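Note that one protein chain is taken out, while the other chains of the complex remain in position.
Up next, chain A:
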């Protein structure tokens, strides 16, 4: 058993232990949560890990929604589905469900990931963004009563605008309503306004949705979610910084560190639900196998492979993108050196050792700062963190004619399939196009349209594409051999 953290017992548990209609007799009276209090209950290591993994699945899907440019409605429905699957959280009025247990898991998962993701600035930013979206989705899902109860439960530091003041600036507030005069009157009369410093609602200010006077923003109650979201964001941002500062003390617990490290690694690689680039249980491949395996590669890697074979050379970013992909695919360092040496057939041993060997070893974490680099995920390829990075996603970076030639050459795509993929590309959805290509090229193994790389998931990582493709081939050849035996 493990005590997640010793903190003083939340006071309101004692105060509100008897049933009252606002809390529904719950230990955690609100479905929405700002995560002010760390979990103060005992959990097993397994619970610790599952709660975090399940939440990570949801957050990863949110990230991939953002990368794929899904609309808010789409993001909401996809996230909602994932939440129901991994992280159900029912409203306080729900019956026959252990709402407190759900909420405990929600809180536990959040705090475990907070520990895992406070270690670097990049992780903090991404975690913050994903958590904010999750909060927004849940807020959107909640009914009015629940929202009100929640906003009453916290001090958001807003000032209610009294009738006198409302009247005084009536003409300024009035202009945002539309429709006939009578309806506008009625709407205005009903509306209550909250006053906050403008800096707390930058998005409303940016779109001129609020009236400003002396630095105060007059926020109509229907926009108050903006204040709540902003508060959630700045609150969590502060909390993450605090956690980051206290992290060194935590490292003493050897049981937690590996779990936390794995969690943050998985998130960094942009791994969506379930896919894991942990190579320990994977078959190693050899330099000779790469050529025959290349039919399983997504177009980016096929392109790099083709280019390497043709030019007997790849530029720096190409080497890195392809090299890391091969590493994660299971190519050990000595095989990698053999592979690259053989591929760069135009240069001498001496030049190879001088110019390239170090970089290959570096990417395996054997030189320099000895970092174990993970392969680039689609999001890292599409949105490089450094603008000088020159990663290639054919669906995004190729000219349309070249892409369509490449698709025909590498995957023998033609006719309606080809035009469908090209249409998706032109609409600016490289992920969707890549996923569709996977579906088309694996139709023989029974992959249908919309199924993606399994369970409707889209491609989010070149290695995931290749791994699933290889799995599928194994599975289908497996059934074939079995069938033969039966024969």
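Note that a contact is a pair of C-beta atoms (placed from the backbone, for glycine too) under 8 Å apart; a residue touches a chain by one contact, two chains touch by 3 or more; residues count from 1.
Methods note: contacts and distances are computed from a predicted model.
Novice: For the complex's missing chain, which UniProt name, "AAA+ ATPase domain-containing protein", "BON1-associated protein 2", "Methyltransferase" or "DNA primase"?
Specialist: "DNA primase"
Novice: Taking the full complex into account, find the residue in A:214, A:415 or A:450 that is in contact with the omitted chain.
Specialist: Residue touching the chain left out of view: A:214.
Novice: Sort through A:106, A:131 or A:231 and give me the one touching the missing partner chain.
Specialist: Result: among the candidates, A:231 touches the missing chain.
Novice: Among the options A:42, A:143, A:185 or A:203, which residue touches the chain absent from this view?
Specialist: With A:42, A:143, A:185 or A:203 as choices, the missing chain is touched by A:203.
Novice: For the chain that got dropped from the picture, name the residues of chain A it touches.
Specialist: Those residues of chain A that touch the unshown chain are 121, 155-159, 172, 175-178, 196-200, 202-203, 205-208, 211-216, 231, 234, 238.
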